[in-house]
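Here the complex is missing one protein chain, while the rest keep their positions.
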Amino acid sequence: MTEWVFFVAAPFIALLLQGIRRKLNARMQNRIGPPVWQPFLDVIKLVQKGKSDSEGNLNFFFVIAPIIFFITTWVMFLFVPFAIWSFEFDFLLLIYLTILSGGLYVLAGFASDSPLGVHGAMREMITMVVYETSFTLCLFTFIVISGTLTLANYPPEGLLLQAPLAAVILYLIGSIELKITPFDTAEAPTEILEGFSTEFSGAGLAFLELGDAMKFLFFCVFIPFLLFGTGNMWLFALLVLLFVFIFTFSKVTTPRFRVDQVVQVYFVVLILAVINLAWVII
Amino acid sequence: MHNTTLPIGPQHPSIKEPMCLRIRLDGNNIENADLRLGYVHRGVEKILEGKQVDSALYVAERICGICEVSHTAAYLSAVESAMNISINDKVKYLRTFLIELERLHSHLMWSGFLAHEIGYETLFMYSWRERERILEIFDKYTGGRVHHNVSKIGSNKYDLPENSKKFIFDRLDAVAKHAEKYRREFEKDNIIKARLENVGVIPEKEAKRYCLVGPIARASGYKVDVRKDNPYFAFDQVDFNVITRNEGDAWARTLVRMDEIQESVNIIKQLINNMPNEKLPKPELHMNASGEAVGHVEAPRGENFYYVKINSGYLERAKIRTPTLNNIIILEKILKGYELGDVPVIVGSLDPCFGCLERIMVAKDKKIEEHDEDSFRKKYCEIQKPEVSYD
Amino acid sequence: MGDNLNIIVEAIASLFKKPYTKRYPKEKLKQDPRTNAWLEYYSKKCIGCRMCERVCPVGAVKFIKKGKIEFDMGKCIRCGMCIDNCPVNAIGFNQNFERASKDKKKFIVK
Partner (left out) sequence: MDYIKKSPWICVYNAGSCNGCDLEVLALLNPKYDIERFGCELKASPRHADILLVTGIGSKQNQKRLKLVYEQMASKKKVIAVGSCAISGGPFREGWVFTEPVDRIIPVDMYVPGCPPRPEAIIDALIKVLEELDGDKKDKPKQTRRRSKKAKK
């Protein structure tokens, strides 16, 4: 029962977390900030909004990419943290889904057909090659340690102690997946406007925002799930909030890297991931 | 990767004003840059012609909303020397006070923009909060946050409000304290350094060849500062250093500006402490004066130069040469070879702002339009202007 | 590392401090007496010397007759020239800035 409640409520929780995040962000910048329920209002407004007089590119992918993006991020909650629907190899499916959600960013960027959107997508692609590889390697580490390919069988006490290096890797991967400074280069508003979302408006933008919020929630849930497990529910909830705070804090207190610097950092992460895996296997 | 041409602007968040920078990219590297301007061209010099000298002051102030005091000050020093008006110490002190306050607000604003350009929202917010404190002083003294309308030819409209010393000093101290913190952040933070160091390097030789002015020249080790070289108003009576650095990159430009904040705070404190106790002369209209002169002041971005010719109380010609005009020319040169991600940093570190710069509008891009002077004139100068009225 | 903790410290401290924000529509900000927000025209005092029209740098003053002058605040730049040069102080500034309107005609002060 809890599983289903959590799954259905995931978009709402995600939006609420966005609100909390924005409020925290504002308070750290010494201002009041929007009310906590602001993201809900934003999304409702975006859905309400009509068409623009000069429509941009209206090809098939442009319409469909944000929706698939949102659905993909939601489906990920079928497996984590409570396995609603569990089968053999669902760990691999999850890896596939996270990569797909990144790929949809790229698709959305290319579909929008504006040089800024395309450039955002290109940046995302360059960085994706590096970080998705290390992410996959990192998850393989957990698969090797726990010896299971089914998320339902994942040890509830977590695997931090067996692979402490993974904590660092996961945090860094999380911040680039979520476009948190210093690694939000693909979305850098001062360089390429809003990146791939530049050309979207109305409902498409709403789905992108929702998807972003869901992805944020997913990583805040997924990282503690892998590291600490869901053994103690209260501790788990606390850890989720802790990660929300850490990510917000990182956004507040760092500037952004350039693309080549991001790639450099993630090469180091890749090497760390390899070491991590090798260490566990040996 | 293929070549793309990326338009940056005219409506773009990293540039506070519209300019169109077309960047030809080879993959992620800049192959060529093409600057198109003219979006904020307003024909100011032409408007100034034929205006009464006292009224023209307010139009000159509105050439720019960032260094408005520099514009009025340069205009005033030109006009006053053309008409042989000598001003007393009190007026000099008050004007110097405004000029330095403006430098503070401009540099703080700029540091916020730079932080914003490298994605550092918090530093942007903090810098702008400090800038608000400076604007509070402006507000208290002049009643205007951006345009102040206090200068008059030969005089000044207001004296400092009574008992405002503590008010001003409180704010200055807070600003100095915080600015020092942010300076250290710019100096020490590794990510900021990774973004700013060795980006957009201008060697001293180039700086001299391109006649750069202001903090940009000073960051390349080229010591030019009108305040020291040719003191105007009360700058010969205060004690300050001209800050220079030798690196010539975006990082050096940042630090020069952050250091100048401290210098400005010191200058203002000296000014307030030594404020002479004279009376302000009563401002009057100058209906018969004639003459011709130049004036220049050190605006936050460098030397601001005015030439005026006055004929029986009316401006016959005003020529303005502003710092951004000198500094922007080097932009296309130093952009080459860097990455797209460096564009906001380089553009930002030059601190261009086009309010004052744009006085000629010839778009050079072949595909769009090409004008020689005649066709340009025909197209843009003989527009039938509709009479604007509300009824 | 020790030197660049400034922002981190300030960010954490701001969490527990009162925000710097002035909640404008709720708490009215006190305007300084020198603020130039809106013109006032005291038609009874006016002697019809047309000085205000002459000095206005933007031509916002429309002199119709003595005691009847229109100041167009949509053109006015709040420079105060008309006020400073009026011989009988028939014009003045007030601090009411909440004048946004859909109707441009509301900007004409008579």
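Note that the chains take the letters A, B and C in the order they are written out, and that residue 1 is the start of every chain.
Following the convention adopted for this analysis, a residue touches a chain if its C-beta (ideal position, glycine included) is under 8 Å from a C-beta of that chain, and two chains touch if they have at least 3 such contacts.
Treat the numbers as computed from the prediction; the structure is a model and nothing was measured.
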item: Interface partners of the hidden chain - shown chains only, full complex considered; value: A, B, C
item: Full-complex contact with the absent chain, from C:Lys22, C:Arg50 or C:Lys66; value: C:Lys22
item: Hidden partner chain, residues of chain A it touches; value: 22, 26, 29-35, 38, 41-42, 44-45, 48-54, 56, 189, 193-194, 197-202, 205
item: Interface with the undisplayed chain - residues on chain C; value: 19-25, 29, 35, 37, 57-59, 72-78, 97-102, 104, 107
item: Absent chain, residues of chain B that touch it; value: 10-13, 16-18, 38-44, 46-47, 58-59, 62-66, 68, 109, 125-126, 128-129, 131-132, 135, 145-147, 353, 355, 361, 380-381, 383, 385-386, 388
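Here is the rule we go by: only the chains that are shown with their structure count from here on.
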item: Contact graph of the chains (line, ring, star, complete, other); value: complete
item: Distance between the centres, which are taken as Cα means, of chain C and chain A, whole angstrom; value: 48
item: Chain centre separation in whole Å, for chain C relative to chain B (CA means); value: 24
item: Between chain A and chain B, centroid-to-centroid distance (C-alpha), Å; value: 42
item: Residues of chain A touching at least two other chains; value: 28-31, 252-253
item: Junction residues of chain B - those touching two or more other chains; value: 122-123, 126, 129, 189
item: In the complex with chain C, residue positions of chain B that touch it; value: 51-52, 54-59, 62, 122-123, 126, 129, 132, 139-144, 147, 149, 152, 157-158, 161, 181-182, 184-185, 188-190, 283, 285, 390-391
item: Chain C partner contacts - residues on chain A that touch it in the complex; value: 24, 26-32, 249, 252-253
item: Residues of chain C that touch chain B when the two form their complex; value: 3-4, 6-7, 10-11, 20, 32-36, 54-58, 72, 74, 77-81, 84-85, 104-105, 108
